[in-house]
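The complex appears here minus one protein chain, its other protein chains still in place.
And then chain A:
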Amino acid sequence: MQFMLLFSRQGKLRLQKWYVPLSDKERKKISRDLVQTILARKPKMCSFLEWRDLKIVYKRYASLYFCCAVEDQDNELITLEIIHRYVELLDKYFGSVCELDIIFNFEKAYFILDEFLLGGEAQETSKKNVLKAIEQADLLQEVRIFLYHQVAEPIREIDCQLDSSWSRAATK
C-alpha cells in the first residue's frame, strides 16, 4: 500500500498515512486531486478505480471516506477488508466510533493504524491482538481519552450490512 487517507464528505482530511517518500507538496496535491475524484463518484459505483499508476480502493462509512492506494499487483478485495478491519478496530476501541472521535483523538487513530499496518503491509490482522497491544500501551498511561459517540452519528456502513460491532453500536 502506498498511502491511506480518511476524509469527510466535505473533503476535509481526517487522517493521512504515507508509506512512500513524497514531498509535502506532492502529498497535498495527491490528497486534493484524489478527494475530488472520489467525492465526484456516485454511491453505487465500483469501489476501485485506476488513478495515475495506482489502484485506488475506497469505501464510505457514514460521513467518512476511507481510501487506500495500492500497487498494480495488489489485491483490491483484501484491501477493502483492510479498511473494514481498521474501522472495526476504531469502533471497538472508541465504542461505536464517529468522525469526532477521530478528530479529537487523532493521535490514537494513528497509533491503532500503526499496530495494524506497518510500512503499508498488514502487521497483525487479529482484532484481539491489535487491541491488546493498544490497551497495554494505555495501561502505561492514565486513560484519558474523550468519547464522543453519544453526541454524534456513529460511523456505520451505509449499506446497512452491520456486523456484530455495528449492531451493538446501533442499539446504543
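Here, a residue touches a chain if its C-beta (ideal position, glycine included) is under 8 Å from a C-beta of that chain, and two chains touch if they have at least 3 such contacts; residues count from 1.
Keep in mind that, in the parts below, contacts and distances are computed from a predicted model.
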item: Undepicted complex member, UniProt protein name, chosen from "Mediator of RNA polymerase II transcription subunit 7", "Vacuolar protein sorting-associated protein 29", "Corticoliberin" or "AP-2 complex subunit alpha"; value: "AP-2 complex subunit alpha"
item: Hidden partner interface residues of chain A, rising order; value: 13, 16, 19, 21-26, 28-29, 42, 44-50, 52-53, 72-73, 75-78, 80-82, 84-85, 100, 103-104, 106-107, 110-111, 114, 118-129, 133, 136-137, 140-148, 150-151, 159, 161, 163
